[in-house]
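All protein chains but one are shown in place.
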Amino acid sequence: MQKPKIDAVNDFVVKFANVNGSGSASANTLFAKSIFRSGVPVAPRNIFPSNIQGLPTWYEVRVSEQGYLAKRAGGVDLMVSVNPQSLLDDVQEVRTGGYFLYDDTRPLDIRAIRKDINYLGVPLTEITNREYEDARLRQLFKNVIYIGALAALLDIELSVYDKLIEEQFAKKPKLVKPNCDALRLGYDAAKERFDCPLPVRVEQRDLVDGKIMMTGNSACGLGAVYAGATVAAWYPITPSTSVAEAFEKYASQLRYDAEKDEKNYVVIQAEDELAAFGMVIGANWNGARAFTATSGPGVSLMTEFLGLAYFAEVPAVLIDVQRAGPSTGMPTRTQQGDILSCVYASHGDTRHVCLFPADPKECFELTVAAFDAAERLQTPIILLTDLDVGMNDCLCDDLEWSDSYQHDRGKVMDADQLEALEKFGRYRDIDGDFIPYRTLPGTHPEKGAFFTRGTSRDEDAIYTEKGDAYQRNMERLLAKWFSAPDYLPAPKIVTASDSSEIGIIHYGTSRDAVTEAVDQLSADGIAADTLQIMAIPFHDAVRKFIDSHEYVFVVDQNRDAQMRTVLINELDCDPAKLRSVLHYDGTPLSADAVLTWLRPNIPGLAEQSRME
Amino acid sequence: MQKPKIDAVNDFVVKFANVNGSGSASANTLFAKSIFRSGVPVAPRNIFPSNIQGLPTWYEVRVSEQGYLAKRAGGVDLMVSVNPQSLLDDVQEVRTGGYFLYDDTRPLDIRAIRKDINYLGVPLTEITNREYEDARLRQLFKNVIYIGALAALLDIELSVYDKLIEEQFAKKPKLVKPNCDALRLGYDAAKERFDCPLPVRVEQRDLVDGKIMMTGNSACGLGAVYAGATVAAWYPITPSTSVAEAFEKYASQLRYDAEKDEKNYVVIQAEDELAAFGMVIGANWNGARAFTATSGPGVSLMTEFLGLAYFAEVPAVLIDVQRAGPSTGMPTRTQQGDILSCVYASHGDTRHVCLFPADPKECFELTVAAFDAAERLQTPIILLTDLDVGMNDCLCDDLEWSDSYQHDRGKVMDADQLEALEKFGRYRDIDGDFIPYRTLPGTHPEKGAFFTRGTSRDEDAIYTEKGDAYQRNMERLLAKWFSAPDYLPAPKIVTASDSSEIGIIHYGTSRDAVTEAVDQLSADGIAADTLQIMAIPFHDAVRKFIDSHEYVFVVDQNRDAQMRTVLINELDCDPAKLRSVLHYDGTPLSADAVLTWLRPNIPGLAEQSRME
Amino acid sequence: MSYIKPQFRHPQLPANERGFTRTAYEGLISTLCAGCGHDSISAAIIQACWELSLEPHRIAKVSGIGCSSKSPTYFLNKSHGFNSVHGRMPSVATGAYAANHELTYIGVSGDGDSASIGMGQFAHVVRRNINMLYMVENNGCYGLTKGQDSATADEGSKSRTGQINPFENIDLVGVALEIGATFVARSFSGDKQQLVPLIKAAIAHRGFALIDVISPCVTFNNHHGSTKSYDYTREHVQAGNIVDFVPSETEITANYEEGASHNVALHDGSRLNLVKTTTDYDPGDRRNAIAALQDSRANNQILTGLIYIDPEEPDFHQMMKIANTPLNKIEMSTLCPGTSTLTDINQSLK
Partner (left out) sequence: MSYIKPQFRHPQLPANERGFTRTAYEGLISTLCAGCGHDSISAAIIQACWELSLEPHRIAKVSGIGCSSKSPTYFLNKSHGFNSVHGRMPSVATGAYAANHELTYIGVSGDGDSASIGMGQFAHVVRRNINMLYMVENNGCYGLTKGQDSATADEGSKSRTGQINPFENIDLVGVALEIGATFVARSFSGDKQQLVPLIKAAIAHRGFALIDVISPCVTFNNHHGSTKSYDYTREHVQAGNIVDFVPSETEITANYEEGASHNVALHDGSRLNLVKTTTDYDPGDRRNAIAALQDSRANNQILTGLIYIDPEEPDFHQMMKIANTPLNKIEMSTLCPGTSTLTDINQSLK
């Protein structure tokens, strides 16, 4: 009996099963990059344990000519198995007709034999033992060797790799040749053994012009540099650590005066998240753009300070790279579980502006927007990303910048303005926009000094326990909240060509899965419109979108339908109208998962749409 | 022209304007207690600054034959002015025809003269200067003297005071006579000068049998003693400090073995709120009943730990005596502003059980209920009270206890049960009630040990990063949440005799104002039903109440209609149906404030109800 | 409630070098209890700033929560102030200093604020050597919440309700010395003669300067049996060494009897003359300082004065190599790398 063989050009999933701490990451990235360089859209994802060495780790690469970047459900087409620990599980993940590349130096465990998949044995250990003396080198080059084998199997140009390796080791040119050699060892081994290429393979295209590959965390870090942030105060926590690291990396390249040995920025590793946010508040109070990056547990610890910044109206930027679960949860898995705790963080009546980027480009842009909004609105802005976009190399459009961009520094009175003023009142609403003027310490010898505090005060920042003054202030804060959308990015609406009664609301990293799901629905003859929420509080367009669709779905990567809750609460809309699409097992969202929730909930519509 | 004179028996408001730190509190309490002892319902309220000495402070006493205990709006009937600092404001608070008792040792500030009120000058300073040498005594007895004057003016038996003073100084009998004498100085001075009693006065009644006067904080502390709590860990913060103090006071009386010099309890003043809650978690993990008491800022700081207790399923009791505002806000004012931040505290998908007592008796009962529910549900329980009930002496029914009461210690396996078990699995849902069994450290030599953690784990408490295990666990937690009402006190519904389309939902200290407002509506011929929420998540009766009323109002003592939000979110009911009654200036809620929101929002109903 | 002080002043009040009279350094009328130690400290700060001829608006005041932390309202009305949250003033000060190293930072905290809830941040602000005066107004109790023991309450001290504190106290001076503070002093709110020059020295010091001031709480912790009362403190104070602050130009006359004097040069050109009253004390030697502290404890005494100073250790701004232009003053055009750089970055990500 002929075994089934998946046949797919530029549309498949390769997954690498490795042991963490074994140096596989850079080889795997090389592979993903080679697809990108072949002009084909690619979406790699690192699935790693909360541990440093010795546990299973995977790298899943989706290759998609159509440009679908969400995780694909339904198994992998080609598994590269380099970890005996997880091998028995890994083999089950291969789709019927798929391929299983493994190290056949020793015979395969009999329990791993399936009739419906194709085995590709490459004697990785034998080759490395033969070629290298040093144990460390053996391990390292084993990774490069299987990449070489893949090049042959999937028909990727070796020259693409050579170039990538050259770039990678630009500063250590001695390493170029050994790597290229190792690559060829694998390439030749595959050619020797198999009928190359496989039916699953890559064909050169031109589909990624104008695109880059970058992690969301790098983009946030770079965004903070472009936003003119000068103070980053943070505390290490997965998956946000690389935000501060990226800021430091870019800033050290772009803002360091080597001659004077001086930096136009400072990165402070705080003693904890409370301190990190306190520093951000102190620096912003003093007129510097300052931010922190953290994840859920850090946000919980910043809760008290968030209330202070809200109430005292001090700008602040907080980047929350969300991970899975309450408490410590699953620190290396993704989720959108902090929506409620961010929007309503802190005791008392508080509401915080939140932004939701979906890809690195949006991370870059919304980070800049966050600083502008923070100073304009004099309030903390929380940028919510997640592990999926934050830590994976994501394909997205080139970053853009205009040199004519004017950073919005908000309403800060300088010495001249103060001089011209009869009496300064910190919390007076002079312009009728609910936003008062602030002053920075040290501005004017006589005017503009005031006391910033978390206690109630009147319009002139004088402490008071008078109920009416307190209430006036709280009403102004609420009015400011309702006016905030004017300063925030508008939602992105994609309308189907056919008019549709179905509207799907999503935010952050759900975008790609939703887009793909909508395409699939459309292939079934069902049109759906989508709206990507960019910010809370919501633009009026969000309400209109809900009102103008009969069936509205809200996609939440959490258990409790948190964005749906906020929509209902902020827009006072009927819960009956908002159906949930929920996904919260820590894995990235796939189009399949979205469709599983959508299909049974479009009553009668499937037929109806088809008839139109 | 004859001045108007308010004429009211057992239905008026007396307010004392003092300076804090001057010892007025105990004299003022004496006054309130004397009304109580006269058999007339009374509701005293202390209005104090966030400061220790020298600032204005007030004590407002509502006397109400009908038993209305909410703050009464619309000014006071008799102002006792002992603070020149606030005198000009205080005089404005007197209702037309009301009375203004002041120290006429020196002439009254001309700006304080109103034509429509009656002035009662008593030379307090002159009397004290004449009678006492010592400056401290002069100040102290001045307070007793004006109480004596009030006795004459309001027609309160001196013997009532004598008895109260005797009781108060039971341990310092030498102080009895000087106090009684001072009282008479004031009494005589009033008799001498005025036509006593005033038209505003007290008549002896029998309306407070079976009632006590107590602060909600004392009742919580006592409740914790009756609940068998052994560990209290806390950090000082207004207005919750006296909860821990009351626990310590009662426990030291009832749980201290003087012979052995041993305590059956421990009170730990922690270094901050994070530590306090950590201690509570540690003690509960180890099988002791432990609790903490705090206010908003403390809850914010406990946010991370709340998520741990939720996820790891460790019982804990947190008493949040709410105060006004975000951040430090108005620490000595009341509000119900922490609903949202308590119910959804912590990052990730978390929901916390909350309880809402309205008076000291309910504080006592719900504190006991909180410990039972915490152990039964293995989750933190937050008891939300506020400054108004927490720190004021409230009139309420006698506390009740039955010696047959069985504390619900929840599902804890002892050594024998473990011995009988094949394999213990901490998070297995054996009984189908979504609540697993726990074990305490040290129970059994071989079985039942497990690792408690905030990270994801499987049913046997083994660490895992598998999405399905995580999701199963989160689903069980959600199911447990939905089953929680079975273990929580049911809402209290009061149905009008006429069937009504109006339903008013309230919780905590809004009860008294709502009850009074409903009576007033009823006097206008409008019937309204009320429902007092006792717990979140909601009993089914809450949904039914909403469904069965055309016009539903939710009374929130906060800006953001927080309970309304939770109702909508937890019950998925249409926001259009829930109208808000909001009050959040830091003062206690009055029936007037409630009616201001109700009246314009009962369209057409006023007429309709009248016709029925 | 707080009052604005009457603006009328005697026209002949003495002016300092910059032409300011003391009025220019005052604040709102205090709402603390009459006799509270904290008010004396406010007065000392006013005096010191006036004597130093600082520009009031170039000072920033930061505090946590407590009676002590309220007190910045009662001095330096022309300075910006930040009354933050309980125990977290150090981080707010750190951020503020990072943003602008040119202002003078005065942090005011209480013993509850610093040694209980703020213990962690206290340790870390020391470690970062933030250039600020960090004043702990130490009354051994929580004044604002009505007198509970704080972590600086001494073992065996009696509370107002008669309870004996069973816990070892945390001595912030000892902790600061142990973890490397560069300026450590202790004083007593009742000793203005000692406190004013100490404050001046602390402000002039480049780096973190702790002054732990015993500041009795008259309302809750001034009774017999308390070890933080006025009486107890007066009886047990040990004036370790006294400092005369000598500004860069002039030399002022010491108010204290002179002994052998020890000289420390500060980075702004000013000097400290140490007037040793008791021992031959070298405040430049950390081990010595630690030993002196231990000695005083063993003798049941409260060591006051300048206990340790290291004028050379780089402060946070230097350690982090932050630009000389304050970060909050650098133009966006300088900070933002612009379009062409972004083109290169895009290229590197292909």
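Each chain carries a letter (A, B and C) given by its place in the written order, and its residues are counted from 1.
Note that contacts are C-beta pairs under 8 Å (C-beta built on N, C-alpha and C of every residue); 3 or more make two chains touch, one makes a residue touch a chain.
Being a predicted model, the structure only gives us computed values, none of them experimental.
J.: Write out, one label after another, the shown chains that touch the chain missing from the document.
T.: Spelled out, the missing chain touches these shown chains: A, B, C.
J.: Among B:4, B:97, B:178 or B:228, single out the residue that touches the unshown chain.
T.: Of these options, the touching residue for the absent chain is B:228.
J.: Hey, which of B:5, B:114 or B:453 is the one touching the hidden chain?
T.: Of the candidates B:5, B:114 or B:453, B:453 is in touch with the missing chain.
J.: Among B:67, B:121, B:199 or B:282, exactly one should touch the missing chain; which is it?
T.: Considering all chains, including the one not shown, the answer is B:282.
J.: Who touches the missing chain here, B:264, B:499 or B:548?
T.: B:264
J.: Could you tell me which of C:123, C:243 or C:349 touches the chain that is not displayed?
T.: C:123
J.: Mind pulling the subunit A residues that touch the left-out chain?
T.: Residue positions of subunit A that touch the missing chain: 21, 49-56, 85, 235-238, 241, 269, 271-273, 297, 327-328.
J.: Contact with the hidden chain only, please: which subunit B residues?
T.: Within subunit B, the residues touching the omitted chain are 36-37, 211-214, 222, 225-231, 233, 250, 254-255, 257, 260-266, 268, 270-272, 274-288, 290, 304-305, 308, 398-403, 405, 407, 409, 439-446, 449-455, 462-465.
J.: By the contact definition given up top, give the residues of subunit C that touch the hidden chain.
T.: Residues 116-121, 123-124, 127-129, 151, 166-168, 170-171, 174-175, 177-180, 286-287, 290-291, 294, 298, 314, 319-320 of subunit C touch the chain that is not shown.
One rule holds in what follows: only the chains that are shown with their structure count from here on.
J.: Using Cα averages as centroids, what's the distance between subunit A and subunit C in whole Å?
T.: Chain centres of subunit A and subunit C, defined by C-alpha means, are spaced 44 Å apart.
J.: Quick check on subunit C: which residues sit in contact with 2+ other chains?
T.: Correct list: 1, 85.
J.: Which subunit A residues reach two or more other chains?
T.: Residue numbers touching two or more other chains: 304, 308, 453-455, 465.
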